[in-house]
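Take a look at the structure below.
== chain A ==
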Amino acid sequence: MLADIPILSLITFSPLIGILVLLLLPKQNSRWLKVTAVTATLIPLALSLWLYADFDGTLGGKPYKESVTWVNAALNKETMPDIASYLFKFQYQMGIDGISLPLLLLTTIVAVMAALASVHVKKRWKAFYLWFLLLEIGMLGVFMARDVFLFFIFFELTLIPMFFLIGIWGFGGREKAANRFLIYNGIGSALMLLAFVMLVMTAGFRVDQVDQQTQHVYYSGSYEVIKDNLTDPDSFVNAAPESPLHMSDTMRWSIFILLLIAFGIKLPIFPFHTWMLRVHAEAHPAIVMIHSGVLLKMGAYGLLRFGVFLFPSQMRDWATVLAILGVINILYGAVLAFRQKEFKLVLAYSSISHMGIVLLGIASLNEIGLQGAMIQLVSHGLISALLFLIVGSLQERTGTTELGELGGLARSLPFMSGILLTAGMASLGLPGLSGFIGEFLSLLGLFDSMRVLTAVAVLGVILTAVYVLRSVLAITFGPMPERFGALRDARLVEAVPMIALLAFIILIGVYPSVLTEPMKHGFDALLQQLNVKVGG
Partner candidate 1 sequence: METVFTQYAWLIPLFPLAAFILLTSFGRSFKGLGVMVGSAASLASLVLALLVLFERMGEGVEDYQDGFKWLDLSTIQLNIGFEVTNLSALMLVIVTIVSLLVNVYSAGYMKSDERITVFYGYIALFTFSMLGLVLADNMLALYIFWELVGVCSFLLVGFWYQKPEARAAAKKAFIVTRIGDAGLLIAILLLFWYMPNHALDFVNIQNVFNEQTGTIAAGITTLIALLIFVGAVGKSGQFPLHVWLPDAMEGPTPISALIHAATMVAAGVYLVARTFDIFQASQAAMDVVAYVGAFTAIFAATIGVAQNDIKRILAFSTVSQLGYMMMALGLGSLTGGIFHLFTHAFFKALLFLGAGSVIHAVHTQNIHEMGGLGSRMRITAWTFGIGALALSGIPPLSGFWSKDAILNTALHENPVLFGVGVVAAFFTAFYMSRLFFLVFAGRPKGEKQAHDSSWTMTLPLIILAVLAVVTGFVETPWNNTLGTWLSGGTETTHTGGGLVMVISAAVGVLGIYLGWLMYVKGTIARDAVSSRMPWLLRLLERKYYIDELYQVVFVRGLRGLGLLLQAMDDFIIDGIVRCVGGAAVLLGRGGTRLQNGQVQTYGVITLLGLVILIVAIAGRRFW
Partner candidate 2 sequence: MLSSYLTLAAILFCIGLYGALVKRNAVVVLLSIELMLNAVNLNLVAFSKYGAVPSLTGQMFTLFTIAVAAAEAAVGIAVLIALFRARGTVNVDEFDEMRR
């Protein structure tokens, strides 16, 4: 029955309800604004949970698809008199499969938690929540858009609200951080747009033969069309090199590398990572929850969706490069995280390190590794959201996140310290918590093809323990400075999201099938293709 209603669009645009209600509320009434915003984020969560319950992995998510023609731009067809129409065709096309679904759930969950964490926001609540909900629409759209231009629009839709959310509600260096964020991501988006245009103009070509006489010829932004064209050996673009529609290897490689850089900035891949450090340190913790929890994942998602699925053979040729980049990310992030004196920067570098594991999983190009990468994405999203949730509450109480000034908080804040310690353990990959599953599967997958690199990456696992323990213990253990004696432990509104996030982390860690089941057949087609190419 879910297939009968446009559930994907409903999920994506359900935050609009919240936006409309917010617009009607007076802007001084912080209490009602907060309640409205949190309620508004609950709607997509409920809907996506419903979708999850209804989702059948074996079908590959086929029933959930929405498609409406959006823009038909006529092209000059004078040179081709015998065709009925010659168009640019962009569609409002949404779809969901095993790869989108976990990230969709992650988004809706983290959004609720971040909305709850926004209780510490001190000013301009109305604008804050308006941007916040707009951001959520963008994030949800990204994971479900099935037309490259629609994807691009949603992708951009996350940038603008994020820019303001960082720039207005952050800490001291917020403007600079926001600028950096916008510039780097702007460059990434520009490259992505370029790649998409090249993609549409080559692989987007499609001829619909209605009958003997009537032919509809168009360039489409539809992901399905592009993917069919690129991966079907009998398609136009894979025709003989003499054919005018043939897509050269140079073209493929150019698009692939453009996409790699575009999404690499977002992920971030070393050396494009410096922008996100500032965002982590300067933005409001609730916003960092979104940023680190979801926005970084859009980079990996894009890399998977467009890089791996559309260009499997390029991906295979570059698997080693990607794995090396991943290992660099892991070790580089870990060593630098070990050095930081500010907890938020430790977490920023740890994000870099953890995204390296995602790269490893992708580079493995087998089912185990790809699933591992996906689980790592979800898991890191939850863990870093949890960590920044705690950071927000800590900073609210102690006024600092400098490791040197904190200490012994387990005494005055036992609950929060316990959660922090557990989150740290999840981050360093303790079995029983979600971090381990992603890490283990990614490494397991990569080990098949790249033994030595995997072994080096395992070293990163040790370093992770080093920096996580160093920073977490510096906060919670040791002698407590006098002034922290009177701190109050977590309030209910803080404790609920903490426990909820932790519950999800434990759930995935103990029973990872909740994630792997819907993804189970998500990679079948890709793997088949990789195998065919390898064999033939």
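How these were chosen: all candidates are chains of the complex that A comes from, given by their letters.
Going forward, a contact is a pair of C-beta atoms (placed from the backbone, for glycine too) under 8 Å apart; a residue touches a chain by one contact, two chains touch by 3 or more; residues count from 1.
Bear in mind that the values here come from a model prediction, so they are computed numbers and not experimental data.
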Direct contact with chain A in this complex, candidates 1 or 2: 1
Of chain A, residues touching candidate 1 in the complex: 271, 273-274, 332, 335-336, 338-339, 366-368, 371, 408, 410-411, 425, 430-432, 436-437, 440-441, 443-444, 447-448, 454-455, 458-459, 461-463, 465-466, 469-470, 473, 476-480, 511-513, 516-517, 520-521, 524
